[in-house]
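The complex appears here minus one protein chain, its other protein chains still in place.
== subunit A ==
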Amino acid sequence: MKDNSSHHAAEELLRKVALLEAENEALQRQVQALRQEQSQQAAVKSSAAPLHPLEKVARLTNSEIARYGRQLILPDFGIHAQLDLRNSSVLVVGAGGLGASCILYLGGAGVGRLGIVDHDTVDTSNLHRQVIHNEARQGMSKAHSAALSVRLLNPHCNTVVHDLVLDSSNAQPIIDSYDIVVDATDNVATRYLLNDACVLGGKPLVSGSALRLDGQLTIYNYRGGPCYRCLFPTPPPAETVTNCSDGGVLGVVPGIVGCLQALEAIKIATKMNTQDPPTMTLFSANSTTMFRTIKLRKRKAECIMCGDAPTITRLIDYVKFCGSSATDKTPDLFLIPLQERLTCEGYKKILETHTPHLLLDVREKVQFDICSLPSSLNIPLKDLELPESIEQVKKRLNAKDEPVYIVCRRGNDSQPAVRILQEQGITTGDIKDIVGGLNLWTDKIDPSFPKY
């Protein structure tokens, strides 16, 4: 009996040792991977245009054949398509939600040269969709981080980092040095810039976009098909454009569109799609029909960019043309003079002195549900003008001269809300909004208040 139990204990110890050894080995591998990442990081250098042309090869090396074997044995792909891919260069503009999947799949598939344009830095609030970056790279240049991920995935792919904001002064030579351009950007101005530069440079433009639960995919300026301006000649007014930061986006949605962009770029590089008519693919994540394909026409003869008599023959000022900047950052609104507004510190004093007032929060309900200041009343800006909303505000006022303070996420929506309540003459007291909104409240007053 005694013998049996000591035997049992020894067995248990051996089992634990084996477990620890396995764990140790896994940790060693992780250390090695991190070391490799560090050395690769040092190797990824920004390259200033002009680039030397991509050196073409007539055959793949043995290690390339081993790596791409699953594609090489595909009857509809094979060695010729793989060689075409190896001998082509693709420029991906944007290493965000669309670029994340697109860049990884293009790099993994064996594109010869992969250029990456982005001037932003890695931010944890974007990692839900920008899965090519990671937590440890917070603050690192996104173009560098994306190139690093590709090098770790496939050292055969020649990555080129363009850590810059693309504009009309620098875009043309960069675009001219690639075979295919992928539009994975997040703003209207850069979309028109890329379209025009691709028409001028004669490059196919694989354009993708995503917001909330919807995505779009089109190849522009390819085999007689339309350009972006043929379909959308007028840029939407800046105030009607929603970005991911304000509208929200489910991370996997740009991921899906980015995968489709990688696929289309591969099909162009390997001439798989030369018979296909131009189309636009619409992706709706929560519709019963997730994918719809719209048949497009040929380019428009009267298009000012790609038509028979184009009036745009060189790049223009796209920030001016679109009335919005070449980023997806929400600009600050200056509708009401600063001295007529309330600072975070000012509102803190009102709370501390228990001054009677009504705090109106004009964010959408879905945002109000995340976090809100105590005893605030939530009426979204878009509903504020409704008679029942005005009634609701009036009901909450305890005196005719009770001040109303208005707060939102960034201090933008709160300004038109002030104007609406002023027009309604809702109180004889102050109607003011809080500068910088709840975001600034977290930064200046209460670091424990959630920021999103």
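Basically, contacts are C-beta pairs under 8 Å (C-beta built on N, C-alpha and C of every residue); 3 or more make two chains touch, one makes a residue touch a chain; residues count from 1.
Methods note: contacts and distances are computed from a predicted model.
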**Study point:** Omitted chain, identified by the protein name its UniProt record gives, among "serine C-palmitoyltransferase", "Molybdopterin synthase sulfur carrier subunit", "E2 ubiquitin-conjugating enzyme" or "Small rab-related GTPase"
**Key:** "Molybdopterin synthase sulfur carrier subunit"
Revision key, fill the gap. Out of A:Gly97, A:Gly411 or A:Gly436, only one touches the absent chain, namely A:Gly97
Practice item. Tell me which residue among A:Ile79, A:Leu127, A:Leu282 or A:Leu373 touches the hidden chain in the full complex. Key: A:Leu282
Check your understanding: Any idea which of A:Pro235, A:Gly251, A:Pro310 or A:Gly323 touches the chain not displayed?
Key -> A:Pro235
Review point. Which residue, A:Asp186, A:Glu264 or A:Asp433, contacts the hidden chain when the whole complex is considered?
Key: A:Asp186
Point to revise | Candidate in contact with the missing chain, chosen from A:Thr293, A:Thr330, A:Ser375 or A:Gln422 | key: A:Thr293
Point to revise | For subunit A, the residues touching the chain missing from this view | key: 94, 96-99, 184-188, 191, 208-212, 214-216, 231-232, 234-237, 240-244, 247, 249, 254, 280, 282, 284, 287, 292-297, 300, 328
